[in-house]
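With one protein chain withheld, the remaining protein chains of the complex are depicted in position.
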Amino acid sequence: WDEPIIYEMSTPGVRGILVPEPDQKIKDSAGDVMAKIPDSLRRKKEPNLPEVSQKHVLMHWTHLAQETMGSNLTNDISEGTCTMKYNPRINEELVENTDFSLLHPEQSEETVQGILEIYSEFENIVKEVSGLDKATLQPGGGNHAVYTAASIVRKYWEEKGELDQRDEIITTIFSHPCDAATPKTAGFKVITLQPDEQGLPDIEALKEAVSERTAAIFMTNPEDIGLYNPKVDKFVEIVHEAGGLCFYDQANANAFLGVARAREAGFDMCHFNVHKTFGTPHGGSGPGNGAFCCKEKLAKYLPVPTVEHDGDKYYLDYDRPHSIGKVRDFYGTAGVIVRAYAWVMAMGEEGLRETADISVINNNYLYRNLVEEVKGLSYCYRDNGLIRQEQVRYTWEELTDDTGVDTLAIERRIADFGIQHYWTSHEPWLIPEPMTLEPCESYSKDDLDEYIKVLKRIAEEAYQDPELVKNAPHKAASRKRKDDNMLDDPERWALTWRAYQKKKDKIHAD
Amino acid sequence: WDEPIIYEMSTPGVRGILVPEPDQKIKDSAGDVMAKIPDSLRRKKEPNLPEVSQKHVLMHWTHLAQETMGSNLTNDISEGTCTMKYNPRINEELVENTDFSLLHPEQSEETVQGILEIYSEFENIVKEVSGLDKATLQPGGGNHAVYTAASIVRKYWEEKGELDQRDEIITTIFSHPCDAATPKTAGFKVITLQPDEQGLPDIEALKEAVSERTAAIFMTNPEDIGLYNPKVDKFVEIVHEAGGLCFYDQANANAFLGVARAREAGFDMCHFNVHKTFGTPHGGSGPGNGAFCCKEKLAKYLPVPTVEHDGDKYYLDYDRPHSIGKVRDFYGTAGVIVRAYAWVMAMGEEGLRETADISVINNNYLYRNLVEEVKGLSYCYRDNGLIRQEQVRYTWEELTDDTGVDTLAIERRIADFGIQHYWTSHEPWLIPEPMTLEPCESYSKDDLDEYIKVLKRIAEEAYQDPELVKNAPHKAASRKRKDDNMLDDPERWALTWRAYQKKKDKIHAD
Amino acid sequence: MIIVKDDNIKGEEKKLAKRAFPYIPNSVEEIKAELLEDIGLSDVEDIFKEIPDHLRFDGKLNIPEPKLSEYELKKHVERILSKNESAQNNLNFKGGGVWQHYVPSVCRTIAGRDEFLTAYVGDAYADHGKFQALFETASMIGELVELDAVNTPTYDWSNAIVRSIRMASRINGRKEVLIPASMSPSRKKVVLNYCKPDIKVTEVDFDQDTALINLDDLQAKLSDQVSSVYIENPNYLGYLEISAQKIGELTHQHGAEFIVGVDPSSLGVLEAPANYGADMVCGELQPFGLNMKWGGALSGFIASPDEEKYVGEYPSLLFGITPTVEEGEYGFGHVAFERTSYAQREKGKDFIGTSTALYGIVAGVYLALVGPKGLIELGEGIMQRCEYAKKKFAEIEGVSVPIKTPSFKEFVVDFSGCNKSVKEINQLLEEENIFGGIDLGEKMEEYENCALFCFTEVHDRYDINKLINSIEMIIEKY
Partner (left out) sequence: MIIVKDDNIKGEEKKLAKRAFPYIPNSVEEIKAELLEDIGLSDVEDIFKEIPDHLRFDGKLNIPEPKLSEYELKKHVERILSKNESAQNNLNFKGGGVWQHYVPSVCRTIAGRDEFLTAYVGDAYADHGKFQALFETASMIGELVELDAVNTPTYDWSNAIVRSIRMASRINGRKEVLIPASMSPSRKKVVLNYCKPDIKVTEVDFDQDTALINLDDLQAKLSDQVSSVYIENPNYLGYLEISAQKIGELTHQHGAEFIVGVDPSSLGVLEAPANYGADMVCGELQPFGLNMKWGGALSGFIASPDEEKYVGEYPSLLFGITPTVEEGEYGFGHVAFERTSYAQREKGKDFIGTSTALYGIVAGVYLALVGPKGLIELGEGIMQRCEYAKKKFAEIEGVSVPIKTPSFKEFVVDFSGCNKSVKEINQLLEEENIFGGIDLGEKMEEYENCALFCFTEVHDRYDINKLINSIEMIIEKY
């Protein structure tokens, strides 16, 4: 499709839908309501929205949908660290049920016992998966849950009266950026540990970093390069000995369901990205949800309300004087929780464990064959003797050196094969020309083999016809952007159609 | 997508969904049920169905969907005679309502008053639109409704004892093929009238054709070339005078809603394709539904049951001794009726009339601009001085003579522009190199202009680079078939994957 | 334009009162005027003038006031539909041609996509996916029945039957068909009409105690005039036609075609009909991913050997796989299109038209989801539930399960021994939110006071026990 912008499809007077109007008796009784709006607040000009018939609205967004690659319809091994699972269709049907979709959050507890039960049951599940004591499902996403952790750490030290002293949070460079950014937002200084020569978090660096100023450590394990840190409990011990708290970023816990938990490693808190590990859709970047879990001693700081049961019925507990307050209006992305609960109930204990097993088997099959078959491809810390778990950070360094084709070009090229762009790496790129793949349990052997075949083909192209790859994509929904610098140039960026109209001449100046 | 056949995606043991099993107590009580099946009827071999995970099933058919052009997402002026309207999404939501979707047809009348009411109301609507007295919604499609008409004609003459004599049904060549085929199937001889020099049904030919053997006439108006027959009532008169019945094929009545009806022209029967005129989806060729209407004198022959109201509640009337019996199990495609009722209720009387008005305006705008702007294009009976109504049969004869590019090539080429292949014409092609377009009320001026632009471009291509058009399509979901003759060759056609496996070598012999 | 009567709207705001129809983009007055002006017309009547005045409808259609907003429309239709009682809130044990099976969510998703939903007769380039999907469905049905040629879907099973019968008649030129008197009374009505005027329909008796075809009567009626013999397996009453192979042999001895009708959900556990002699097989796809929809979601299929004598006689469209100019690519197209009435008008084979393509596509999705092992489990589980239910019924005083023939999904329960008619029992069951078995007495005189009960995978033990318990209560207490 060569799809126009919706404003280009607009014709004055056309309607897409009509809204229900009040009847004449209401109008008569109400009188001229517009006149009651003070002049300064009355809209003088029709808002400039597009005017499009219903068919054309549907057509337009259907075309845009077809120009988007969801994981349910592609071989989406690409988005490493994101756990692009199959998102079961039945769960979408369940959240369309009006017994859920038409619940108002201020309804009385008596009328929402069903959704409270699902919240409570899913909290029990994440508590069991983490081994921790208490959970909240309020955060709107994974990073939001980590921010919640940072808020709780702050409240903890504030209540202890030590916040002025405990103002540092330690993280590791291969932990997700939010493990640095959210503590910073919450007012902490951030200390970032570099890896040791094996690519694992450096325990010596930690020992140097901890002090009486340490408020907490925020770390992932495995980090996003796929190595399990066998000394993770030692990290926890060291921080605990320094008096700090330990937060375990388990955004993606897929490969460790029923295999390893926060509890055994000693963490005080952890979180899960419900939209990764628990099979709920990513929505093109949300709505997701973060499940935050903690030990009993931190439970009093959780955002209000918590979901409780009084032996007879479920209720929302707002009476929590030590609470940090709220991180989001109401109770979290309830639809995500309904789906996640249904996903777990479709899998059971055996299914969760199978998820973990197949995720690591798939990944091992993929990376061992990839590096064997694809010229110019290797992976980070290849010689450390450690078997990768659920994902691998690869490097195209050799191919780039040989051909001048870099990972961004290959990433663009892969879309020409009907495959989503792969994830390179979070910033900074410690690993040169990175690529991160995560073939979770939803992918078949054919998918893995196809992926290997495509990358092999692109590598061959890079050696034989580097310009082909550099100028990619050729068959995707759009061609290569003319000049990425425009997007960083205040004179030539345009975030809205109205801004574009004003800047058009500058944008098309050359 | 280069989508494999589902069998190529199969791996033994993989599951797409699990069926609910009976519990152990049922199994224990039931014992070995397989042993109870006589040996000759017990399946010995697993049926050879594909074994595919749920994600991959969804992915596969989603890809196939994306390789299909529905009217809700394309500029589908193409399928002339088919009335490719917008099919409102709300109606799909309504038929997913379990108050409809989970009704069993043998439920007691008390439990299905809602659907009976919708049937009755929609019957009232088609009776009003046609002006006739009684309706049935049992036929599964338009042609099926015409077959129902033929069955009723047969029954009518049978009951009169004149069936041996009244064994001819007259139709016209520009009427739909079913107006010839269904009377034939019902045992009648078919007499087909050729058009007069204006392209209208030839009243002189009719006069010659009618006789005491005439059982009925089955005719369309306008015929599928878009000309309104101003003498249609004379045709009816002539047949009536000869003692015959008159059936009006109103498969596509879109342009005449509230404008002209079967009653005023004197017909005894008519039908509507509910999936054309009443905005219900075509489903890739069904499920549709036929609404058959007739005058009171023929009502007793309608298929059983009819929907009736006893003043208190609705009921199904099977006690109709003169009925032809049934043409379909149960009561017709109920979901289509629910949607059609909703479509009419969204439009109202004014909306139906607006539908007619815009359909003929759109068509007049399209054909007048097309023939002006597109080189090599004309339309049939151009000089008869008659304004076209809702559709036009065009001819590429001039372009074909000039360039050697025929209508089938242009029809293929248009898919490269993201537009559905257009309808050429029913057989036989009285009009050379035909094309039939119907821009019903769902299309905007932009759609009409786009269509003109695309045909203009293709015509230019035909003159400049005829091979480009002849070898089309180039960007559609598949390229041109290698050899259409294979599809008529018993040795090389293959209707199933199992047949293909057996014939592969022959198919790929050259 | 919708003109809204609103006395309050005045002056400039009056414009608001005229609204375009959301389904008709060009219903804006200015656009309409622009289009007309472009072509030199001033009014739509300049077009309709081709219709003589006396043929015009002068008046306004008398139809209900519309619900112009989608919200009001939805509420209106939902309100009417809420007058129904459905199997969502009631336990349903009715079958008899439409069966309650679980519809997987993926089936609904694919059926709901606008691409398939709103496509029509496009050729295999623009509609490649539709062709492939229907080819795949045909392929899977072919495997179930073990035949190589399968048509695109027909209106329903009954139409598939009679088209098979007419195909047979064209193949061998004979003009009589034998059908079992035990077949579905409703399907039989379709067959009787559709065979007219040229094919004689002769019913073969069945044995009331076994519900099976009477072989003696069959043999008596078989002759060299007979074009085809049609049987159903399982039959309308749910019983396995255990002499099917024998019937096929007798049919073939008379040079006739043996046509078998099936509920294909039985084919995980029951033999593929071609393996016990069927020449042609037809049946109903509704069990494969289609909700009951008051009997509106029917879709028939026909399968035959891949021989010209059969394939050349199909009335339906046939979709075949074929290579394209691109090496390795699959293309699709119409097989033997010249057969059809589209190509030949009255000289074609019967007639074709819009039938039930989307339902056919869904059936393919269903079969790929359940797979071979799922279909076997489905069949076995259904039989287990039936056996369990039979035992439970037999324990109720006054109720019996008289027919001992093995059955699939449905069976006959006899209430003659109790003090209430089937109709009364069903009425009382409705109060317990149960839709009881079909009242057979209304349909077949042989089974006065009997009901036809259906059990599928949607029923668990508690459901069956609730049914049994309610019947016991009704018989004993009221």
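Going in written order, the chains are labelled A, B and C, and every chain counts its residues from 1.
Just so we're on the same page, a residue touches a chain if its C-beta (ideal position, glycine included) is under 8 Å from a C-beta of that chain, and two chains touch if they have at least 3 such contacts.
Predicted, not measured: the structure shown is a model, and the values here were computed from it.
Here the chain not displayed is in touch, across the complete complex, with A, B, C. Screening A:338, A:399 or A:437 for touch with the missing chain picks out A:338.
Chain C residues in contact with the hidden partner, per the touch definition given at the top, are 16, 19, 69-71, 74, 102, 104-105, 109, 112-114, 373, 376-377, 457-458. One chain of the complex is left out; on chain B, the residues touching it are 11-21, 24, 27-28, 32, 52-56, 58, 62, 88-90, 92-93.
As a working rule, only the chains that are shown with their structure count from here on.
Summarising the inter-chain contacts, the pair of chains with the most C-beta pairs in contact is B-C. Between chain B and chain C the centroid-to-centroid distance comes to 18 Å (mean Cα coordinates, whole Å). Put simply, the C-alpha centre of chain A and that of chain B have 47 angstrom between them. Chain A has residues 11, 14, 53-56, 58, 62, 88-89 in contact with two or more other chains. Touching of two or more other chains is recorded for residues 2, 21, 23-25, 31, 68, 70, 104, 106, 108-109, 114 of chain C.
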